[in-house]
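The next block holds one structure in the form of structure tokens; read it before the comments.
Removed from the display is one protein chain of the complex; every other protein chain stays in position.
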Amino acid sequence: MVTLESLPHLPPVVGSVPTDGVFSLLWLVIALPALGAAILLIGGKRTDKWGHYLATAAVSASFVLSLVLFFGLLGRDGEERQVTQHLWDWFTAGSYQVKFDLLYDQLSALFLLLITGVGSLIHVYSIGYMEHDERRRRFFGYLNLFVASMLVLVLAADYVGVFLGWEGVGLASYLLIGFWQHKPTAAAAAKKAFVVNRVGDIGLSLGTALIFVTFGSTSFAVVSAASSQASDGALTGIGLLLLLAACGKSAQFPLQTWLLDAMEGPTPVSALIHAATMVTAGVYLIVRSNFIFSLTEDARTAVIIIGCITLLMGAVIGCAKDDIKKALAGSTMSQIGYMVLAAGLGPAGYAFAIFHLLTHGFFKANMFLGAGSVMHGMNDDVNMRHYGALQKAMPVTFATFGIGYLAILGVPPFAGFWSKDKIIETAFADNVLVGLCALVGAGVTAFYMTRLMLMTYAGTKRWEKGVHPHESPKVMTVPLIALAVLSALGGLLTLNGWISDWLNPVVGEHEEHHLAIPAIVMSLIILVVVAAGVAVAWFLVGKKPIPKVAPTEVSVFTKAARADLYGDAFNDAVVIKPGVAGIGALTTFDTTVVDGAAEGTATVFAAMSAQFRLLQNGFVRSYALALLAGATVVVLALLAVNFG
Amino acid sequence: MVAFWILAPIMVAAALGMLVVRKAVHAALLLAVVMMSLAVLYLALDAPFLFAVQIIVYTGAILMLFLFVVMLVGVDASDSVVETIRGHRFFTIVVGLAFGITLVLGIGQVSFGTAIGLDEANGEGNIPAIAKILFTRYVFAFEVTSALLITAALGAMVLAHRERLTPKPTQADLAAQRMRDYAEKGTHLGPLPPPGVFARHNSVDTPALLPDGTAAEASISRVLAARGTVKSVPEISEEIHELNEGGEES
Amino acid sequence: MNDFPWLSLLLFLPIVGAIVLVLLPASLGTLLPKQLALGTSVATLAVGIAMAANYDTDSSKVYQFAEQHEWIKSFGAHYALGVDGVGLTLVMLTVILAPVVMLASWNDGDQGRWSSKAFFAWMLALQGLAVGVFAATDVFLFYVFFEATLIPIYFLIGGYGGANRARAAVKFLLYSLLGGLVMLASVIGLYVESAKTDAGATYLVGELAQLDFGTATGRWLFLGFFIAFAIKAPMFPVHTWLPDTTAAATPGTSVLLVSVLDKIGTFGMIRFCLELFPEASRWATPAVVVFAVISIIYGALMAIGSDNIPRLIAYTSISHFGFIVLGIFVMNSQGLNGANLYMFNHGLSTAALFLVTGFLISRRGSALISDFGGVEKVAPVLAGFFLVAGLSSLSLPGLSPFVSEFLVIVGAFSYSEVAAAFAVTGIVLAAIYILFMYQRTMTGPTREEVSGFSDLNVREVASLAPVLLLIVVLGFFPKPLLSVINPAVDHTLQQVDKTDPPPSVDPLAPGTSGHSAEGSHE
Partner (left out) sequence: MSTEPFVILSAILFTIGCIGVLTRRNALVVFMCVELMLNASNLLLITFSRANGNLEGQIAAFFVMVVAAAEVVVGLAIIMTIFRTRRSASVDDASLLKY
């Protein structure tokens, strides 16, 4: 039991003001893209011509509605900013009631804007990007499905509702990664993503079950109100199980391997799902469950460790990849590691985790779309060794990408600076070791991003034959510009500490951490580290010609990084190979032992019958003999009974 | 009781004989012996009506029917003594004896007491007494037996009736068939030769002799050939020889 | 309206239809009997819907639409029908799936050993008898229906199916008869026990439930019933008949077998094992839970290792039945509600899966996964239906099986964290077997053999669409089902004398919420 003395700030209770006015339209935010998906997927070929417009319109309408709702929320008092809309009772079993409720509060409001906003831009971009794909309509259907599911995830007021969205985005991710499913690699990557996510779902399932067993309900309102009463063991258990779930969805160690493969999907998918929104769901889950995590030091420590490991792993992997999308994917892992780390810091870090999540959503989507634009011009080649000198050929892409680059590096005043610095600062305040990890990560980030920029835009032309790079059409560059603007200006959210104040009612108050050194010095240190990373990249990559084929004689570290730090190899050796062998053995066991027992009994009886059958020789006289013998026995038995 | 002690051994002997005789006719005759003896025993047991019925129905009708069928089927009516089912005869005797001994021993355990006798029941004569019961209490069963008998008769007729599957060949058909056989297989066209005729006995069982002195197989009935009662040619020739020699001597 | 013999009508309408079908002269061709059969089953469905609409969820009676006539007085056997929530959902499942299956297997009876007329007649007979099984409230009558269902399904398997159908039919029959025999011993035992009472012999479930059989007797009788139901369900290690059977049977037969008839096993566990022998059920719970968890994992692993699609689906069903049995025997309202709901939902999702893969297999003429590849490109609608059916089988939230599986996991967790932890691996394995199958059949480069595939035709879509629609609707709105299941579960729990464990934190404890609320405003 957590005593009140040891915990000055109890986590806030999730409020539930009933919806009224404009907020009663909350359900429409989800319904619009869901309807779009339904029309596109069920309507079939009939919707081919206008399907993409419908999908874009649905998401854009959702975005407009989100904006309206957001301003509605802004206009309210702090206490009334947590709005609950009851849609219907989902299911009931004994005392367990799960309602289909939507919770619109400061946290989900931000997510709504991110999802629908970035989502709309990516829809627009996809109109151009997927123009020549004969299954474009279906692509947009899936995208709408994803947006709807993601909105369910962030709006649900119950863990089961979160689970619904959680799996919904998993499904959409599966469908979109495997969108080009005629490619075996894409199909395999899609399956891998889903299965690994399912491993994480074990955590969510059991976590939800443990929440029910502990609190008798799974709604945020009830759990947050009662969380301070729960035992430490239960809280830690829930925390760790939810962390497992977050690891699956957010590609954190040890469930990180699917994200790199997920780059088989079309680039807008990578931007929307595997950079900006879905992969950050784990962070959302932890922050949303602050009323659990704030009360359990042990689980938070685990979160921090996972975050640190992943942020370094992702960064290292990003350094060695020649595939532009995989390099960005490694970066995504790393950045989510930052967010998870921040979330693990407790009330001090929740707001910064979300803040970084938002800025990362802007600049990483920007860069992924930029990469998509590059690929568009390079005949879908993803190998950076075949790029070079694209700065001139694609000026808009370069410019927008450059802003994203500066943002991720954390160069002031771009968005990343504000969010990342805060995380590193808070980490140092919490624990120097954690802070150092975060700091090193920033340096490595600077290295691989600079490497990526240099290989892509600078240097000499290393283009393949027949490739004529060109700038992408307007429909693609306009979203790029919009995202670049957001990447540049995202930091404004923290003006006057707005985002912390905004989120505090949700995530809880915290005391200001006091660093040993002034914040400005800290920022300078970080900038120096970043600059060092850039310099190293310049010396290692920028100054030398880049071979068109990746050199094979490289250090073990590079080899390890290229092999994703042996994540797949580990899974293969520890899970898949024994699994396949085990299933083979089990199949043999089933046919020989289990079924063998049944069939064996049958065989024994059949053999016995084959022998007994011979008694039935067809000779009437034999039968008569048997009859007589039987009669004798009967007579003897009668005699025995009567005279015995 | 005298009749019993005389007849019982005879009956058992005759019954045992049925087990061993090879020809069905002999078995039938032995059965007749058993049945006649039984009839006499019935008389001794105060059942004169059944005595008569036993003689008339069983011995008279049923056994005659048997003999009739034996005559029809009689071509290979004799049994082989070799047992074809392995171990059957041994087990039959063991089980049969066991059964018989069990029965006899079992009966030996029971005391039947003194017989009441039928003097009272047969007071107004056996036949009227039976008739009274038969036509009162058992009249329904009796009527049912009539149905049974009719059904049996019909059944026998149906079973014994030979279904003609092809139309009966006419004279012309037969002639044509014979010509065809001659053309295709060289079958003898004319009538079959008559059997050899000898003054000494009815000689349908003796084949006629062909000009070269061999027997004409076609001249005797196939049934006789199957029964093996045909006089063989050597036999005949020997007889003829004997006759000739005897003639010469005399 | 509740005096109307709804259940007898549901029971006899299809059987009469079957008889009429058999008596139709062959000269009428093959189309008319099919239409007649479909019409009969649709009419039955209509009757079933009308009946369900009359079901009173607030009624205090345990069994509704009850009918009771004395049958064999000396045994105490009655012709007694009636449904509680569990029975009603399963009766509805039966009447819903029958027309679907008939429409889907429109041409499957044509190449059988007997005429297609007989195929549909057997199906109708099976529908009627299955209703009888779920509606019987007399143990003896239940037993009679239980065994009677074997007859049509035997002929359906043995007469219309793949190469090994005769062998599969015999294997199925022997397994089922073995179970039935063991159960018969218990049924007789029930007579003996009930005859000892003052009221005399009875087979009525309602009256038997009041009896106390004593510890040892109760356990033996329980075992007799349980073994029969475990074979029927089927659970590890008496499951091997199911893959063989589904591999040989037509998809429609497999649906009726797995979706409907196998439910008799789990239904019987609730109705007879739990309600008649509560003490024995509590005694057996640990062992049953272990076997259920083994079934879940074992079935899933075997499914992953299967190359034959119907066998794979059969193994998935073994896994799912493990969940159902787990939910039943953890004996709390989450588990039992989940299990009951699961029975219905599993019926739908497996039906969809069997039928859609049946369409797939009939196009290729092979049931081996390795013979397919890239079907999605030539038959996108088929692929889409396949995916939705598969996702429902892996209990994707938003599709109906999720709610039930989730409730079972929650219920299992209340009972034992370890059991739940093992059971929940089933959801990962489910993702593997379904998506692995989808990946190998539908994606990748289109193989030459499948390039000529036609997409689903109108009849096939019409047969599948209602099922998939129902799966989606019930995924978001399972309330109609749960509102009838909840009272039934309460009754069952009352019978086994169990109450739900309270949450370890009472959210309504005085002083707590107030304090927390203050905390949020600090």
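Which chain is which? They are A, B and C, in the order written, and residues in each are numbered from 1.
We take it that contacts are C-beta pairs under 8 Å (C-beta built on N, C-alpha and C of every residue); 3 or more make two chains touch, one makes a residue touch a chain.
On a predicted model such as this, the values are computed, not experimentally measured, just so you know.
**Q** Identify the visible chains that the left-out chain touches across the whole complex.
**A** Spelled out, the missing chain touches these shown chains: A, B.
**Q** Of B:6, B:149 or B:218, which one is in contact with the hidden chain?
**A** Here the residue in touch with the unshown chain is B:149.
**Q** Which subunit A residues would touch the chain omitted from the figure, given the whole complex?
**A** 613-614, 616-621, 624-625, 628
**Q** Mind pulling the subunit B residues that touch the left-out chain?
**A** Those residues of subunit B that touch the unshown chain are 1, 4, 8, 11-12, 15-16, 18-19, 24, 27-28, 31, 34-35, 38, 41-42, 44-47, 49-50, 53-54, 57-58, 61-62, 65-66, 69-70, 72-73, 76-77, 79-80, 83-85, 88-89, 92-93, 96-97, 99-100, 103-104, 107-108, 112-118, 120-122, 126, 129-130, 133-134, 138, 141, 145, 148-149, 151-153, 155-157, 159-160, 162.
Quick note on the criterion: only the chains that are shown with their structure count from here on.
**Q** Which chain has its Cα centroid closest to the overall Cα centroid?
**A** C
**Q** What whole-number Å value describes the gap between the mean CA coordinates of subunit A and subunit C?
**A** 35
**Q** Which subunit C residues reach two or more other chains?
**A** Not one residue in subunit C touches at least two other chains.
**Q** For subunit B, give me the residues that contact two or more of the other chains.
**A** none
**Q** If you look only at subunit A, which of its residues touch subunit C in the complex?
**A** Subunit A reaches subunit C through residues 4, 9-13, 15, 41, 44, 79, 88-96, 100, 160, 163-164, 166-168, 171, 174, 178, 181-184, 186-188, 190-191, 194-195, 198-199, 201-202, 205-206, 208-210, 212-217, 222, 224-231, 234, 505, 509, 582-584, 586-587, 590, 594-595, 597-598, 602.
**Q** For a test of understanding, state which residues of subunit C touch subunit A in their complex under the given definition.
**A** Subunit C residues touching subunit A: 171, 174-175, 236-241, 298, 301-302, 304-306, 332-334, 337-338, 341, 374, 376-377, 381, 384, 391, 396-398, 402-403, 406-407, 409-414, 417, 420-421, 424-425, 427-428, 430-432, 435-436, 438-439, 442-446, 476-479, 482, 486, 489-490, 500-507, 509, 512-513, 515-517, 519-522.
**Q** Which part of subunit A faces subunit B closely enough to touch in the complex?
**A** 617, 619, 621-622, 625, 628-629, 631-632, 635-636, 638-639, 643
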